[in-house]
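Here the complex is missing one protein chain, while the rest keep their positions.
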Amino acid sequence: MTETFAVCGGLAVLFAAAALFQKTLYGAAMCLLGVLLETAVLFILLGSPLLGFLQVLVYAGAVMVLVVIAILASPPKLSGRWAELNVPRPVAWLAPLAAFAGLMAAGQSLGGVHALPQAGPALERAMARLLFGPWALATEAVGVLVLIASLSVLKEDA
Amino acid sequence: MSELPVWAFVPLAAPVAALTVGFFLTHRVRPSATHLPILLSCSAVAAAALALLGGALGGASWSGRLFTWIAVGSMRVDFGLLYDPLTVSVLAMVSVVGLLIHVYASAYMAHDRGFSPFFLYFHMFFFMMIGLLTSDNYLQLYLFWEGVGLASFLLIGFWSHKATARAAAWKAFLTNRVGDVGFLLAILLMFRWAGTTRFADVFAAPGLISPDRAFIVGALLFWAACAKSAQFPLYVWLPDAMEGPTPVSALMHAATMVTAGVFLLARSYPLLERSPGLLAFIALIGGITAVWGAVGAIFRKDLKRVLAYSTVSHLGLMTLGLGAGGVFPAVFHLIVHGFFKAALFLCAGNVIHGLHDSLGGAPSATVEDAGGLGRDMPLTFAAFTLAALSLAGVPPLGGFWSKELVLSGAFAFPGLAVLGMLTAMGSSLYIGRLLFLTFLGERSWQRGKDAHAHEVSPAMWVPVMLLAAGGAVAGLFAAPLAHLLGAAHGHPSHLVTALSLTAMAAGAVLAWVCADGAPAWEPTWRARFPAFAEAVESDWGWQPFCHSLARGVGHGAAFLGGVVEGALWDPGTEDLARSIPAAGELLGRRARGLLNDYAWWMTAGAAALALMVTTCL
Partner (left out) sequence: MNAECVVWTTASALFAVGAGFIVLRRQLVAMIIGVELMVNAANILIVFTAARRGDPAGLAVALLTLAAAAAEVVVGLSLIMSMRRGEDEVPETQTLRGMAG
């Protein structure tokens, strides 16, 4: 199980790296789609198919649609991939590398779990009970948030 | 030493009270009455001083600590009062003379616009002098020493509209400052070697027993006394100090302030006598000063300047007496001199006042303005004669006894004996000359055709008379004072007396020759020997030398300051000022407002922080 996870995780990282180096935004969006799908697979591997399903539905579905629409709505001409930074380009690359290194260093004390833990349907049921029970307010709030967010798409003169 | 009685606080408390009332009340509300609380204070001080003197003659002495002044770490200085025989005797003279001169000043300065501030400064000086006399440690004495110097500056330059007065005030202050450096160094050395500056403790301190250390500290104290008491190298300020009003000259530069130096030496005598070479040196300087001053007095025209040089000469005699004979001759001469010199100065003031119209209101008179005043101003003439005889050393007046004591001490050393005799001759010469030229004779080259003089008011001649009388009878106090100071008081040897009387007589004869002899010297010698007159006027070149030395130091300091400022300070501060906007611009160029830049900084910073935290822990 862990090996499968490693492979899928590696794929996700590959897709992400590919997205970073894409010349066009459209290409980056497509690679992002790949990452999101892989993440759904990772969720399923972790024993929570519900979450994987929702990931595909919301992210790979709705969010990607939005992103693609935004990209298509802008003119195809791009002035370049990379931004102009004050620091020279190699140094600029150091930042994400350092972020990775920092996170890895933070995770040094890990290594306690050997097998991939599974969430399981019982946990999912408990989650559902939690969401519509004690955390009902939070659930409703997020729902309202999504609704309000959709209002932002409307034009000004509306 | 017993505890301080109540009236021991009066000499300090009364002047403070009078000054407070005077400054806050009368100076603002009714300036013409400022002298009243001050005269009251003077009387109180005189009464207290005489009471203390009476007690001291009975064998008592007092001391007490008032409060802790400085307490830092292991250094501790207390403010205290000491009324030992030395203090009490000098205080008695200072307070009586001070009272009489204050009374005189209330009449002399009556028409001056600065009447009220004058009295405030004058009494402030009086207070400082008393504080100086009653101090029980060197640091406190130094405080009042400086206070007296400050008062001197304010009073010499009192008529500040006159450029000469301002210059004289500066000269006095700066010359005294040169001497004060010595005092300060001495105090620092005392702290280092003895750990304290209280007189009793300093004299008993083991760190100062060695003759070398005592020599160094004593020499530094003597340097300070040279400035304050106008000894040879540093006397240059005293003749110019005559720019101040006459009461100032009488009180400060004759009787009290200038004697502060001698008082300091008398106070430090237990320290000074540990190295005999120092005492001999002190005596030598005193002798040189005595002759130098006498020579200066012989040839001067201005009445007050003659008396100023005479003061220099007598201060030299006091120093000579201290170095050769000990505390008693010096202090005795100090006290007697205080009386008769103050009387002489006030007589000069009377003459200036009496000749007011013919002088055109000028505050100084020369022998050419005076002449034959004995008829017009008989009381002043009588007082002047009495004081002059005392100065010359005519027996049985006070001056004779004090001068004898000094000369007999000096006789132990042949060189000093010669200097002493020359001084004795010079004293009678200059004072006789002054007497003859001012009060006797009707000479054609003196006074204008329509000049007239009037005798002064009682408020002015009574104090003068009293002072002259004091100087005359002071001989009676020799024995009690000797007993008080614990000195032996024998009679001077007949040889000394004979020689000094001969010198005095010779001087008197010469004075008559100078004034009334034929050919008439006085009016014409300046024209006939201009080079000599020039030399005498500049004190044989010493005054111009000191002047150019001071100017040189000033220019040197200004030059150095300019160099430091131009090469170091200005460029440094300007560069610093310019570098800050430059640094701001440098940093400013980093922040362009671009999201990517900020994001980079945030990411890199957070990552660095995480790395640091995890690797360090």
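Annotations
Residue numbering begins at 1 within each chain, and the chains themselves are lettered A and B in the order written.
Note that in this section a contact is a pair of C-beta atoms (placed from the backbone, for glycine too) under 8 Å apart; a residue touches a chain by one contact, two chains touch by 3 or more.
Here the structure is a predicted model, which means the values were calculated and not measured.
Mapped onto subunit B, contacts with the missing chain fall at residues 592-596, 599-600, 603. Looking at subunit A, the residues touching the absent chain are 1-3, 5-6, 9-10, 12-13, 16-17, 19-20, 25, 28-29, 32, 35-36, 39, 42-43, 46-48, 51, 54-55, 58-59, 62-63, 66-67, 69-71, 73-75, 77-85, 92-93, 95-97, 99-100, 103-104, 107, 110-120, 123-124, 126-127, 129-131, 135, 138-139, 142-143, 145-146, 148-150, 152-153, 156.
Here, only the chains that are shown with their structure count from here on.
Subunit B has its Cα centroid 96 Å from the Cα centroid of subunit A.
Taken in their complex, subunit B has these residues touching subunit A: 590, 592, 594, 596-597, 599-600, 603-604, 606-611, 614-615.
Across the complex, subunit B is touched by residues 83-87, 92, 94-96, 98-99, 101-103, 105-106, 108 of subunit A.
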